[in-house]
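Note that one protein chain is taken out, while the other chains of the complex remain in position.
What follows is chain A.
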Amino acid sequence: MLSKSQARTFFLGGTVVTFLIFIGLTIYSMAPSNDQSNHQNITEQVIKGKHIWETNNCMGCHAIMGEGGYYAPELTKVIDRRGAPLVKAILQSPIPWAPNGRKMVAYEMSDEDAEAMIEYLKWIGEIDLNGFDRIVSPLAKDKLKD
């Protein structure tokens, strides 16, 4: 029958081993040779777009790479699906954009901020998501080409 000290060894040993494997896999994933995000394409504008994305909590309604609020559309491939001009117009709209009656906050973004958001969303749209990019945005243009 299992003793208490054996049970403790199982807990501590299992934790240490799996944590070390986890750290190893993290280092492996972050290695430049395994990059799937086109990291070299992250420009100042993309970083600014990410900052705007976060400071307005866009993720509170929308989702990106499947993560977010599920209240408003997934935006992983939004530039491909809707086109940059429409997305920019929505970001700069002085009245709430409300497709099917569901309202978005009217952000009235400046030209510069809206452009940065477009660049950020373009960069997101080109990440290799292990097949999810085809499922999440079935209306994306590259899907229609298939």
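Please note the rule applied: contacts are C-beta pairs under 8 Å (C-beta built on N, C-alpha and C of every residue); 3 or more make two chains touch, one makes a residue touch a chain; residues count from 1.
The rule we apply is simple: contacts and distances are computed from a predicted model.
Colleague: Assuming one chain is omitted from the figure, identify its UniProt name from "Phosphonate transport system ATP-binding protein", "Biopolymer transporter ExbD", "HPr kinase" or "Nitric oxide reductase subunit B".
Modeller: Result for the unshown chain: "Nitric oxide reductase subunit B".
Colleague: For review purposes, identify every residue of chain A that touches the missing chain, sorted by number.
Modeller: Touching the missing chain: residues 2-4, 7-8, 10-11, 14-15, 18-19, 21-22, 25-26, 28-30, 34, 36-37, 39, 42, 46-47, 50, 53-61, 63-74, 96, 99-103, 105, 120, 124, 127-132, 135-136, 138-139.
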